[in-house]
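Missing here is one protein chain; the remaining ones are kept as they sit in the complex.
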Amino acid sequence: MAIKVERPPVAGGRKPLFPRLVRALNRESFFQNVLAMPMQLLLWFLLIIPTLIVLYLSLVAWEPRMGVDWWQAPFAWFRNYGHVLSDVRFWQAIVRTIGVVVVAVALEFAIGLALALFFQRDFLGKRLFTAVILYPMMLPWVVVGLAFYLLFLEKGLVNYILIHFLGFETGVAWYHYPAVALSTIILADVWQWTPFMFLILYSGLGALPRDPVEAAMTLGASRWQIFRYITMPMLKQVIIIALIIRSLEAFKIFDLVFIMTGGGPGTATESLSLYIYRLGFVYGQLSYAAAMAVLILVSISIIIRLAVRPLEYEV
Amino acid sequence: MTLIGQASRWLGALAICLVILLPVVWVLSISFKPPQEWLAYPPTIIPVEPTTSNYIVLFQPGNPVGGVAAMVSSAEPVTQALINSLIIAPIATAASVLIGFFAAYAVSRYRVGGTFMPFFTLTTRMFPPVAFAVPLLVYYRMLGLIDTQLGLILMYTAFTVAFSLWMMKGFIDGVPRHIEEAAVLDGASPWRVLFTITLPLVRGGLAATALFVFILNWTEFLFALVFTSREAITIPVQVSHYVGAVGRFYGPQAALGIVASIPVVVAGYLIQRHLVTGFTFGLVRE
Amino acid sequence: MGEGFIILKGLRKEFGELVAVEDLELEVEEGEFLCFLGPSGCGKTTTLRMVAGLEIPTAGDIFLRGERINDLPPQRRNVGFVFQNYALFWHMTVHDNLAFGLMVRRAPRSEIEREVGEMARWLELEDLLETKASRLDLSAMQRVALGRTLVTRPQVLLLDEPLNNFRPALREIMRGELKRLQKQLGSTMIYVTHDQEEAMTMGDRILVMSAGRKVQLATPRELYRQPNSLFVAGFIGRPPMNLLEVTYAREGDRAFLRKGELAWDVTLLRHAIEGGLRGEKAVLGVRPEHVLPVEEAERRGLKDTVVTGKVDLVQPLARKKIVDLFIDDTLIKMVVSSDFPVAKDDQVEVVFHPQETHLFDKETERAIYNGLS
Partner (left out) sequence: MGEKHELKKVFRRPLSRRDFLKAAGGAGGALVLGGLASACAPAATPTPTTAPAVPVAAVEGATPEERALNGIKALKEAGKVKDGDTFTIMHHSGQRNNIVPALEEWNRLTGLNFQSAEVGLEADIYTKAMNEAVVRTGDYDIFLTFCNWIGDMAEAGLIVDQTDWWAKYDPEVDHGPSAYVAPLDRFTSLYKGRRYALGADDDAFSLFYRKDIMEAADKAAFEDKYGRELALPNTWEEFDQWIEFFDRPEEGFRGGHMYAERYFAYTAWAARFISKGGAYFDDNMDPLIVSDEGVTALEEQIRLTQNHMFEDAVTGDWAVAYSRFPEGSVFFAWAWASLGKWAQDPETSKIAGKVGYLECPGTMHDGTLIRAVPHVVGWSFSVSRYGKCPEAAYCWAQWFTGPTVGLDAIARVGTLDTFRRPWFDDEKMKEAYGAEFMPILLKLTENSFADLALRGANEYLDKLNLNLQQAFAGQKDAERALRDTADEWQKVTDRLGRLGQIEAWRTERANYPQHIQDLWKKLGKF
C-alpha cells in the first residue's frame, strides 16, 4: 500500500513563479505597509495640496471679488480666526448644530437599534421589510428635503391630517418658531438616517458570534441581561463607529435646512454648514470661511479623538 | 417560533414600514401628480388626475409637464446624468471599499500608522465641504480633472475611504484573531489568510459598508455641482435642474428621485443576504 | 414517567430538508457519565443542544426529573453547557466570566466573591482573575469555561467536545481531571465526543450515534465485546476490528464460513447464524488482539482454522507490535507482544481466537453473534 507523505502545503497550493517576490510580498512588515499604501497615496495625493491652500487662505484677507488673485492677497495672519471667535452668528450656529446632532443621532441610534434587534429573528417577508426600512436613505437628499418641506407647509399634508383627522383647530406653523422648525428638520434627518443606524447595527449584530449568547442563556441570563452584558459590549466597536460616522455627517447637515427653512426665520434654524455655505458662496468671504472651517476641523478633531480613544485599547 | 409570535412580529414590521413609507408614498404620489396638484390644498395622497408625464419628461424634455404649456421642462434628458452616475458611483464605491478594507486590515491587525493614521483619515469628513471646494477646484484645474468622471471618482473615493476604513475596522476587529493564527500555523501566507479567512468572515460588514458608501456617492450633490458643468453631471445635480419660471418642478424632481433610487434599491436587495453572516467563532456548527 | 433522570422520547430535529436527529429514545440516570459518540455530523451535538434548550426539537419530548421541559427556555433549565470553543465572554475578565452566572441570578456580592474565589482556587485560575478572557491560553480557557458553568451548580452538565483543542498529552490529563471532577460532584454529565478512546475511558455508558440515529447504548465493555452492528464494531477499538467478507454455506450437517480457500467451521453456531442471516453473505470480525500466532493459540489450547499471511508492515509500539498481514489480498491487522519475532515479508501463521469472533449480516449490518461466550 503506497503511503503518501503529507507536506505542509505551499502558499497557493503550487510552486510560486517568482519565489523571492512571493516571499517578499509575504514578509509581514512589507505586507502590512502594502495594505495601507493605496489609501495613504490617495489621500495625500488628492487632499494635501487643497488642505494647504485652505490653511493659506485662512491666513489672508481675500475674497474673489477683490479682483486680486488669491496668492497675491495681503496676509491677515490670525485676524480671520479672531473674527470667527467673536462672530455671534457662528456661535449660535454651533450651538444649534450640536443640538441637532445630539437629538437626531440619539433618536436615530435608539430607533435603529430597536429595529435591528427586532429584525434579528426570522419572520415572513423579512427581506422585503428590510428593503423598505433601508429605502429612505436611498433617495437623493434634495428629494427628501422637498418631500418634508411640502409635508410641513402651512397648507401641507401634516396640517391637513391634524385638522381633519386629529381634531386640531388650526394647523401648526411648523417653520415659524425656531424650536418647532428645528424639530421638523430633525424629524426629516431621523427619517432619512435611521436606516443607516439600522444597517450598521443589523449587520453588526448579525456578525456577532452566537456562542457567548448561548452560553449566557445556559447560565441563566435573561434576555435583557444578555443584551446588557453580552451583546452591547461585543457591539461596542460598531456602535462607537456608527455614532462617530453619523455625528460627523449630521454635523454637516445642509440640504434639509437649506430646502425646508433656508435657515429661517432669519437665522433661527441656520446650521453651521449653511452659514459656511453663505459665507463662502453667497457672501464670497472665502478666507473667512476657510478660517472657520479650520477652527471647526481642529475642535471636532479633538472631540473625535476623545471619542475614538476607547477603541484603541481594544484587542 | 409560534404562529402567534410570527404574526405579531409581522404586524410590528408592517406598522414600522407604514410609518417609514408615508413620506415615500408622498414622494411617489407627487411624482404622478400634474403641476396644479403639487402644492394643492387639501392635499391628496392619490393624485386626482394622475399623470406619467413627470417621468416621460425626464427622458423627453420637450413635453410639457402634465400637458401644461407653462411647464415646459427645461432640462437635458437624464440619460447623460444617469450614465455618469452609473459609472462614477459604483467605481468610486468599489475603490473606496477595497482600499478601505485593506487599510482597515493593516490598522486592525498590525496597527499600521499607529493611532494617527486612521484618525487622520476621518478629518476628510470633518471639513465643511464648502470650504474645501474652491481649493480643490484650484488643484483640479492643475490636474485637468474638472468636469470629468475620473475627477469625481477620485474625489468620491478619497472622501468616503475614511468611512470604509472605520466601518471595516469595526468588523475586522470583531473577527477573533486565533482563527487567523490557526491558518498561519497551517502555513498559509498572509495574503491567503486575508482573502480566504478574514474576507469571508467580514462579508456582512463589507456589504453594509459598500451599500452605505454607494449611497453617499450616489446622492452627493455639492461636489458634483461645483466640479461639473456639462460632461460629468450626476443625478442629484440633474434633479436640481427641474425648475422653471414658477418654481421647482416638484413632479419631475420627485419622479427622478424615485428613478434614481432604483439602482440603490436593487443593490441593497442584492447584497441583503450578505448583511448577516452570523459566524460562530470560526467553526461550522454540526 | 420512568425513573430516568433525563428522558428523551422520540426526539427529532430537522434543519430544513436535513434530518439531524431521528426519533431518539434515551434514558440517562442520575449521577451518570454518559458519552455521545459518533463521527462528525451524526447529530450528537444537536441532541445536546436540544437538552440544553438551544435548539427546539421538531418532534418528541425531553424530560428532566420527570418534568417535560420542551418549552422551558435554556435560562430556566439549570443545565450547564460547556461549548466546544468555550464561548467565553471575550470582552470580560476571567473573574467576570466566572461571576456571570451568579450575577445574572442576582446573588449577593459576597456570595459571588466567595464562590468565584473558590472556583478559581480549585481550577488554579487565581492568578488570572483580572486577565481578559481573550488573552488566555487554551487550557485556561477550558478551565474558565468549565468553572463558569460549575459555579451555578447545574443539575446536568453538558460538554461539547471540550478537549478538542488540546495536545494529546494534555488531553489525557484533562480526561482524568474531568472524570474525577464528575465523581466528586456527583453530577450527571453528558459528554459529546467523536473520539472513541475518550468515550471509552470516561463514559459510564456510551451512546453511539450515526446519521442522526441511536446505534447502540451500552457500557464501554459491552460496546467493545458485543457491538450490535458493523458500524459499532468498526468504530470502537484501535486498531479497528478486522472485517472479512465471508460466505455461509451448509454442507450436510456442518456449516462453514468460507473465504476463498479458507473455511471456518461454524456448525455449533448454525442455529444462531441461520436465525440472523438473511442471505449467505456475512462479515466476519475479529479484533487485532484476537488474531493469535499459531504457537500462542496452541499454547492456550485454542484450535481453529490456520490462516497464513504475508507480513507487509510492522509497527512497533512500547510493549506491542501492530503487524499488517496480507491474506491473499485482504489486509489483516494483528497485535502481538513486542518479543514476537516478525519481519517484513515473513510468512506468519495465525488463528482467529475462536471465542472472540463476531459475525455480521452483510446486508443489514447487524450482529449475528458476538463471540462464543
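For reference, chains read A, B and C in written order, and residue numbers begin at 1 within each chain.
In this section, a residue touches a chain if its C-beta (ideal position, glycine included) is under 8 Å from a C-beta of that chain, and two chains touch if they have at least 3 such contacts.
Since the model is a prediction, treat every value here as computed from it, not as a measurement.
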Which displayed chains the hidden chain touches across the whole complex: A, B
Residue among B:L145, B:A188 or B:I235 that touches the chain left out of view: B:L145
Residues of chain A in contact with the chain not shown: 63-70, 149, 153-155, 173-176, 181, 261-268, 278, 281-286
Those residues of chain B which, in the complete complex, touch the missing chain: 34-36, 38-41, 61, 64, 66-72, 74-76, 133-134, 137-138, 141-150, 225-226, 229-232, 237, 239-248
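One rule holds in what follows: only the chains that are shown with their structure count from here on.
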Separation of mean Cα positions, chain C and chain B [Å, integer]: 55
Euclidean distance of C-alpha centroids - chain A vs chain B, Å: 13
Where chain B touches two or more other chains at once, by residue number: 176, 280-281
Chain C residues counted as touching two or more neighbouring chains: 85, 87, 90, 134
Touch list for chain C against partner chain A, complex: 52-54, 73-81, 83, 85, 87-92, 100-101, 103-105, 132, 134-135, 148-149, 152, 312, 331
Residues of chain A that touch chain C when the two form their complex: 1, 209, 211-212, 214-222, 225, 229-230, 233-234, 236, 315
Sites on chain A touched by chain B in the complex: 8-12, 22, 25-26, 28, 31-33, 35-36, 38-40, 42-43, 46-47, 49-51, 53-54, 57, 70, 115, 118-119, 121-127, 129-144, 146-148, 150-151, 153, 155-157, 160, 164, 191, 196, 199-200, 202-211, 234, 237-238, 240-241, 244-245, 248-249, 251-252, 254-255, 272-273, 276-277, 280-281, 286, 289-290, 292-293, 296-297, 300-301, 304-305, 308, 312, 314-315
